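Down below is the structure, laid out as structure tokens.
Note that this complex is displayed minus one protein chain, with the remaining chains in position.
For reference, chains read A and B in written order, and residue numbers begin at 1 within each chain.
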Amino acid sequence: MKKPWTLDPDRLLSSEPSRRSVARSLYEEIKDLPLICPHGHVDPALLADPEATLGTPAELFIIPDHYVFRMLYSQGIPMEELGVPTLDGTPVEQDHRKIWQRFAENFYLFRATPTALWLTDELVNLFGVEEKLDGESAQRVYDHLEEQLAKPEFTPRALFERFNIEVLCTTDAATDTLEHHKTLYQDGWEGRIRPTFRPDAVVNLDASGWHENIERLSEVSGIEVVDYKSFIEALEQRRTFFKEVGALATDHSATSPHTERLSPAQAETIFERALRGDRAADDAARFTAHMLLEFARMSVEDGLVMQLHIGSLRNHNQAIYRRFGLDAGADIPLATDWTRGLHALLNEYGSDVRLVVFTLDESTYSRELAPLAGHYPAMLLGAPWWFFDSPVGMRRYLEGVIETAGIYNTAGFNDDTRAFASIPARHDLWRRVSCEWLAGLILSGVVDEEDAREMAREFAYGLAKRAYGFG
Amino acid sequence: MKKPWTLDPDRLLSSEPSRRSVARSLYEEIKDLPLICPHGHVDPALLADPEATLGTPAELFIIPDHYVFRMLYSQGIPMEELGVPTLDGTPVEQDHRKIWQRFAENFYLFRATPTALWLTDELVNLFGVEEKLDGESAQRVYDHLEEQLAKPEFTPRALFERFNIEVLCTTDAATDTLEHHKTLYQDGWEGRIRPTFRPDAVVNLDASGWHENIERLSEVSGIEVVDYKSFIEALEQRRTFFKEVGALATDHSATSPHTERLSPAQAETIFERALRGDRAADDAARFTAHMLLEFARMSVEDGLVMQLHIGSLRNHNQAIYRRFGLDAGADIPLATDWTRGLHALLNEYGSDVRLVVFTLDESTYSRELAPLAGHYPAMLLGAPWWFFDSPVGMRRYLEGVIETAGIYNTAGFNDDTRAFASIPARHDLWRRVSCEWLAGLILSGVVDEEDAREMAREFAYGLAKRAYGFG
Partner (left out) sequence: MKKPWTLDPDRLLSSEPSRRSVARSLYEEIKDLPLICPHGHVDPALLADPEATLGTPAELFIIPDHYVFRMLYSQGIPMEELGVPTLDGTPVEQDHRKIWQRFAENFYLFRATPTALWLTDELVNLFGVEEKLDGESAQRVYDHLEEQLAKPEFTPRALFERFNIEVLCTTDAATDTLEHHKTLYQDGWEGRIRPTFRPDAVVNLDASGWHENIERLSEVSGIEVVDYKSFIEALEQRRTFFKEVGALATDHSATSPHTERLSPAQAETIFERALRGDRAADDAARFTAHMLLEFARMSVEDGLVMQLHIGSLRNHNQAIYRRFGLDAGADIPLATDWTRGLHALLNEYGSDVRLVVFTLDESTYSRELAPLAGHYPAMLLGAPWWFFDSPVGMRRYLEGVIETAGIYNTAGFNDDTRAFASIPARHDLWRRVSCEWLAGLILSGVVDEEDAREMAREFAYGLAKRAYGFG
């Protein structure tokens, strides 16, 4: 055990002593606030089943995490050798110790990335690992993790309490029957785990399996989807159902934020073409642009917060997509035109709906999104997303957005993760970075200490809670 | 009076002691230089009429300032309740104390925005307010402001002297008869208040009221505008007139910087279609692209500096536009292609005209504008504009532009404001941020102290003065 592994208690704070001291004092006040998790991808089964575990170290840290395996893949390590399951039956590595060894030998690749920060925080602070991870220490660390993961205090439900999570929202297909959420409701977890209505798979006409998804929609909604009108009715039925099981929000992903209303006849024609399987070239894009408006209308009517996650060209690497499917680390952002894209939506619903918007094009923070959020009552700007959920990403967000939009037109933080055990590490990173940024504002006389303390609390807790209307 | 309100005398300087000390020493040397205000929107009547006042606190700080009311509107406060006048006769709040109360209760929304910095500087340093503004202190602050505003030292002319303004340029429609400027001229203010020729309302064929504007142009120029040729003659007549009353510059706003010469026949055809009221879809855009070239030609001939303010999609919120008209806080920036857009203009006039360019797309600072300004003799880059007239906006500008363009291809600072009383606060902010940036360059050995002192003076005073040819 050559290299003791510790984390700097003042990590992510400034090295300038007066600023560090102010930042630390802000951070101390808010670091233990409960976690509000309004958007993420944790599997509700983890919590619904009291017997669920986090699996092996490889299952916990590597196999399901596209942040991790994309980096290893980028350096020539086949995803099959990391145990990532294939759709086409290609065999993958089954020995989790071997997968872990490969990962540990290459852990240096993550230097200076947020993934390294999250993983180190988890390994050291959550699991108590005491030696630095590399190829030499790999198996000893594996032993230690296995031992810890077998303990009752590392079951998901135990961790949920330990993490001090006030509310956790999952993301669920429109066709999901939310059995786990119902179980949790019955188990007394009402309001703590909430579903989010995500209809992409039935809305995006070129989604793979769209016909099957529509059949499933008919089945679960009890409304036979035979045309556009019944499609809308089925969606509305699902929203009502999601609300009954606790949903407060929807989520919509699209390549472009373009919104444009089709006439009822156009919408019907396009939908029928899709049902018949003879879509025209731009049908899917036009239909999505229209449906974003329809979902805004529904949100005005039923009060669900509407989230937009826009601007990624999904499945850029087609060979990887064919073998491994969605979310395989090959979604690549695009330049995004929010100003023109949201024009129709904000003109129809800009005072009525609650809209939370996430971007992967940082050039739009100051150019488009902060001006839009700083004008339209409907719109809040979501936290720095995906690649930008990182120390410098967060700083660019704060610097690019707040001078124009203020903090009260933002929606606070969300962890957007499927890695349940990483949730506290992610919130902690945000809390540190926002306090460090506020310390700079205090010391440069931009805000006073009283205001900064309130702002720190808002960033950590209040903004997200109000944005989504939690309790 | 619970919360004493003061401003940090070292605000916006670094918290690192050695850097703060260097920055302070640079700032001390230039903070009292006269103000050069080459571009802004102050109403010349304020100064032409020796009896003019700044109005009530609500009239001074809230009702005319779209930076202020857009933020309140974005949080659900109707602009009607803020007293913003409507075009459609919808009644608005008349009680200025109530408007002020609403504003004060929501003043926290501006935390960390430049608006808060300007307003605080004005309230504390100009008007001597001593307690922090919030809902509780609102009426006492109002009392205090009313009392101050009634004093002779708070008339616009007295403040003009106190602010140490060397020259102030207004922005005036091509059809303006500049009566106030003539009055000022006669009152011995020659050269201190200058008009700027802004022809957008007669050039943009889809401007609302375009036909009336053309009629007015005929009237004031004495040249009957019946075709493209007479239109050009009338514009040239107005430029001559503006120069006689002291103008040194023109200003042009457009959605896109695209420039492209039409043949005389094409220009004539498009203009006649507009006169007849049957414009083709792209007539307005093509005509603007052509007229930018024509205005460059005129500038070569008459020596007026040509300013371009490009890249905002005006009146994004159509309901707000219909009720409140232009400049209602709903102009949203767009991605801008300067490299291709200015190609025609710079190839025709890139050595001859004096062109000052302003952008709302910060991604073009380092990618397009600094390389263009760092090559073409004609082109200077204007100060960070609008949303970016802010501490971090200024820093991004300095960091994005200067390494490529140097400082001598920039046009210094302008306040671009209609809020007369905020002018010193805005210049002071720029002076602080530029000195802070220069202190960093000194301490990292990039420039020596002697050079930095000269550069600080250039930023504060020299660059703007030379760019526009004052004095």
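The rule we apply is simple: contacts are C-beta pairs under 8 Å (C-beta built on N, C-alpha and C of every residue); 3 or more make two chains touch, one makes a residue touch a chain.
Not measured: the values here are computed from a predicted model.
Visitor: In the full complex, which of B:D10, B:D331 or B:E368 touches the chain missing from this view?
Guide: Of the candidates B:D10, B:D331 or B:E368, B:E368 is in touch with the missing chain.
Visitor: Out of A:L117, A:V305 or A:A419, point to the residue that touches the absent chain in the complete complex.
Guide: A:L117
Visitor: Give the residue, chosen from B:Y376, B:F413 or B:Y468, that touches the chain omitted from the document.
Guide: Candidates B:Y376, B:F413 or B:Y468; residue touching the omitted chain: B:Y376.
Visitor: Footprint of the hidden chain on subunit A, which residues?
Guide: Spelled out for subunit A, the touching residues are 3, 7-8, 10-16, 70-71, 73-76, 108-114, 116-117, 132, 313, 316-319, 329-335, 360-363, 387-388, 390-393, 396.
Visitor: Even though one chain is hidden, which residues of subunit B still touch it in the full complex?
Guide: Touching the missing chain: residues 16, 18-19, 335, 337, 339-340, 343, 346-347, 350-351, 363, 366-368, 370-377, 379, 399-400, 402-409, 440-441, 443-448, 450-451, 454-455.
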